[in-house]
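For this depiction, one protein chain was excluded, whereas all remaining protein chains were kept in their positions.
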Amino acid sequence: MTGTLLFQSLVLGVLLGGLYALLAAGLTLYFGVMRVVMIAHSAFLILAAYLAWFFNQQTGMDPLLSLVVTVPLFFLVGVGMQRLLITRLRPATLTMMSVLLTFAVALFIEGMIGFVWSGTQRRIQLPYSSASVEFFGAHIAVVKLVAFALAALSLALLYLIMKHSRFGQALRATIQHSEAAQLVGIKTDRVAGFGFGLGLATAAIGGTALSLDATIYPSLHWHWIGPLMAIIVVGGLGSIPGAAIAAMVLGIGQSLLQVPLGTTWAQTIFYVALFVTLMLRPQGFFGGRLAQRF
Amino acid sequence: MASRLSSRTARRRTAAVVAGLSSTALVLTACSGGESEGEGGGSDDPIVVGISLPLTGDFSEPGKGVQRGYEAWAQFVNEDGGLLGRDVELKILDDQSNADRVVQDYEALIAQDEVDLVFGPFSTRLVVPSARVADEYGMLFVEPAGAANEVFEQGFENLFYAAPAIADDHYNYLADHILDMPEGERPQTVAVASMDDPFAQGTAYGLRDKLADGGLEIVVDEVYPPNTTDFSSIAAKIDDSDADMVIGGTQYQDAVNLIVALQQLDYQPDLAAFSTAPTNPEFSAAIGSETEGILSPTGYTETASWPSNVDFVERYTELHGNPPGEDEANAYTTGQVVAAAVEAAGCAEQGECQQELISWLRTNEVETVVGPLTWDETGKPQGAHLIQQYVDGEIQIVLPQDAMEADFVYPKPAW
Partner (left out) sequence: MPNASDTRHPTSTAGSPAVTATEPTGTGATGSGTNRTWRRVARVVALVVCAALVLAFPELAPNAYILSAGIVVASYACTATAWNFMGGFTGYVSLGHAAFFGLGAYGTAILIRDLGLPSFVAWLLAGLLVLLITIPLGIAALRVRGASFVIVSISFVLILLLVFQGWGSFTGGSDGLVVPRPFPDLLRPEHHRVFFYLFAALLAAMLLAWWAIDRSRFGTGLKAVREDEDKAQALGVPTRNYKLVAYVVSATFTALAGGMYALWFGDLDPIFQFSIMLGSYMVLMALFGGVRHLYGPLLGAVVVGVGLEYFKLEFGDTQLHLVATALLLGLVVLFMPDGLIPAAQALVKRFGPQDSSIREVTAAELLERNRAASGTAGTTDGDRDEPADAAGTGRSEGDASTGGDR
């Protein structure tokens, strides 16, 4: 009896952790390349979800198809944001001021979503919304499975890009030591822009995945940014594998804790983990030395 | 300050605020304030009703329903020759679903705009702070939405709730019906999930407590924050308990999410009751039309035969193309209650008149679109809510017996 519930919660935790992992990877990527905490990441996430909803609403087609538009669009917006906004900030106060700037961007997006589509909660109704598959006694909703597959696929793709493409190498070099990267001829500015675009593209994918099985409303992004920020600190700022692992661990933890503690208290796991990390290992559990000082 | 603004009043208010706060222009405002606002009182002036509503933010959806109800009321009253022979004019501000704002709004309406009457805002969370402002200015405060019990425990002397029953009593007919079933047939175990909100919890816990007192076992009792979007864990718990009955203390979207999550787990209860959401016209489509057997309490039904309701539904439908919902009806009721008091007292302005209005309502019954209403000394209405159920794809009244449109379906068909 409780065994089934435990297993069901575990499965749900893995599915949730996958989505967290993808989103946290994007958030930590910005930090890696620019030392920027992108508060607006989750606002773009919600924007992508709204675009998917709107696409479905207008065309009646599957919201996943909206990715064809939103991913390139968000990539360009990301590059533009880095080139036009972030680089205008003074390097000396970049970290602090970029928080405020991206905070303003988040508010702007929230306000514009509310202005265009009103504050009404929206949800995509799909033919397979309530369908599920049985998995060793646990029911897995098809929509959640699709979202998870999307997240896993994107993370794998991100990994391949980072590890095996020239751009990925340049990006990693920029993250690790941008002066040295510059010396060996990497155009770090351009790489940082692309890194930003890549991060925002994860928000597009994550938002579309989210829209399949959740209600969306303009101020929802506050609900996401807290856990995501905690994840990247726990994982070690700038470390993509660290963020993914921390996301998985905390996602499963949240899901399991909901059984005895209820929804409200289970959310505190992210912040408890954050403070434990700060006391024991301020640089994060998987991050390198660069996280410590930021 | 000479900007191109749409409304004259907005400009005046804005000017007053900006100037009032920037110290240099203070004196000017003080000098011009008196004449620009005017003392009014002449018999031809419209009666201005001040209202603050959540038109943006968490409560914006029901807030806009309430707004439609108020505006319909004002329009119909004016078409019928006004109140005390004077036109009615609404002054609606947006409180962004924020308690700080709602207080500022009523303060502005009463102290600065000197409105003649105020109507209440939407949501229990906003009613208590705004009722206090009205109370301290001695204004009558009839409200369409603060149904939770705690609203009436604050000792307000000016407050009246314009609906048949408070949240805790919404499910009374259903509780009685279940407890009247033979022991062997009725549900034995109950799962409860409620939004952390005084109204939603009031409805669900009213039923829960009555059933628990009657000997049913509460096997799941979950609370989730208002911003919850992922209900899979809660649904998993309910499914795991295999409760015979599920009660949702819900608003709208959370009910849809919870039901879809339960469907995903293939959980099939014998009874399913959700507050508020099932009466929403979009509810059926949102959960994939699997509504059969879902229960919900309602304070209002468009088919009710109260004289004013027939008229209201007809005119409202003509105006908007669809019949009014519960939020619209509650707002309209608020208007009717205040109008009845104004007609009886023969006045509508700030000052002593307000006390006359309050005393009249304490002792009299008012005919409204939700039936005749009376109140106790705390402002609690003395009625009960009807129980509706989806029967044959339509939401119909099943309880109590004397008002029913269809037979109570038990056990509920699979969703």
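Order of writing sets the chain letters: A and B. Residues in each chain are counted from 1.
Criterion: contacts are C-beta pairs under 8 Å (C-beta built on N, C-alpha and C of every residue); 3 or more make two chains touch, one makes a residue touch a chain.
Treat the numbers as computed from the prediction; the structure is a model and nothing was measured.
Note that the undisplayed chain, when the full complex is considered, contacts A, B.
The residue from B:104, B:355 or B:374 that touches the chain not shown here is B:104. In the complete complex, the hidden chain is touched by one of B:136, B:157, B:185 or B:394, namely B:136.
From the set B:143, B:197, B:302 or B:327, the residue in touch with the chain omitted from the display is B:197, counting the whole complex. The chain not shown here touches chain A at positions 31, 33-37, 85, 87-97, 99-101, 103-108, 110-115, 119, 176-179, 182, 188-189, 192, 218, 222, 225-226, 229-230, 232-233, 237, 262, 264-265, 267-268, 270-271, 274-275, 278-279, 282, 289-294. Where chain B meets the missing chain, the touching residues are 5, 10, 13-14, 16-18, 20-23, 26-27, 29-30, 33-34, 55-56, 93-94, 96, 98-101, 103-104, 107-108, 110-112, 125, 128-129, 132-133, 136-137, 148, 150, 154, 196-198, 201, 225-226.
Following the convention adopted for this analysis, only the chains that are shown with their structure count from here on.
Chain geometry summary: the mean Cα position of chain A and that of chain B are 38 Å apart.
Looking at the complex, you find that chain B touches chain A at residues 56-58, 60-61, 196, 222-225, 227-230, 232-234, 236-237, 239-240, 252-254, 256-257, 260-261, 263-266, 285-288, 290. Of all the residues in chain A, the ones that touch chain B in their complex are 1-2, 4-5, 8-9, 12, 16, 114, 118-121, 123, 125, 129-132, 139, 141, 144, 213-217, 219-220, 223, 255, 258-259, 262-264, 266-267.
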